[in-house]
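As you look at this complex, bear in mind that one protein chain is not there, while each of the others sits in place.
What follows is subunit A.
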Amino acid sequence: MAKRFAWLAGASMIVAVIASPALAVSPLELVTPIADYKLYVSRGVDTLVRDTKAFTDAVKAGDLAKAQSLYASTRVSYEMIEPIAELFSDLDGAIDSRADDHEKKEEDPEFTGFHRIEYGLFAKKSTEGLSPFADKLMSDVSDLQTRVRGLTIPPDKMIGGAAALIEEVAATKISGEEDRYSHTDLWDFQANIDGAKKIVDLLRPLTERSDKAFAAKVDANFATVEKTLAKYRLQSGGFETYDKLSEADRKTLAAAITTLAEDLAKLQGVLGLS
């Protein structure tokens, strides 16, 4: 292989990529991390069901202020486990699609879930007409809980989940497109990061054995993201609205996120799994 690439201008970069890990990870070594991750996901869904109940109850009771205050925190557990939720694409679409995903945008009858309710609470500033959406969300979230209970998490979904979460951030959270009516994007941002970090943490012993420098670089970029986000944490819990994010910090986050996306895309390869 080396001879084939040596004459290329980009050779140094390529050699680094094709270097095989010294010790490939055996599927058996993944049993414990996957079991731990399943536990994390199950707890996440349980929290989601509990929080969604309180949130949708407030919506149905017509308590606008309470519903608004519960919106961002309710989503956190969903955003943490999003790669698993996305295994059930029908539910993910019903729970978390944005107006952009629908031809008639906010007026589209298929636009349901968190963001439809967000649109009512924050753009229209009213709970009027939201009860059917609240009922549907509660039912979809409960359905998700049932399905997750019976789920065997495939190793590639867990490993790929870290990158998938970062791609979510890179595509919509970094631009403030996700929670466009409430501007609570930084909550989702942190939750995606937490979800990705959890996977990386569970795999760390294996990753470090395969490629210590890779593991250290990933950790450093996570640290940059967390440090930057921490500037926007409120004492009361949660985060400042997205519009408070400075241009300099947005760039810092974008660079760290894009680098994490490039690196975590290699996680499967670094672990020597095929």
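Just so it is clear, contacts are C-beta pairs under 8 Å (C-beta built on N, C-alpha and C of every residue); 3 or more make two chains touch, one makes a residue touch a chain; residues count from 1.
By our rule, contacts and distances are computed from a predicted model.
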| item | value |
| --- | --- |
| Undepicted complex member, UniProt protein name, chosen from "NADH-quinone oxidoreductase subunit L", "Deferrochelatase", "Ring-1,2-phenylacetyl-CoA epoxidase subunit PaaC" or "Succinyl-CoA--3-ketoacid-CoA transferase" | "Deferrochelatase" |
| Omitted-chain contact residue, chosen from A:E110, A:D135, A:E177 or A:E262 | A:E262 |
| Touching the absent chain when the full complex is considered, from A:P205, A:G238 or A:G272 | A:G272 |
| Sites on subunit A contacted by the missing partner chain, in the whole complex | 3-10, 13-14, 17-18, 20, 251-252, 254-256, 258-259, 261-262, 265-266, 268-269, 272-274 |
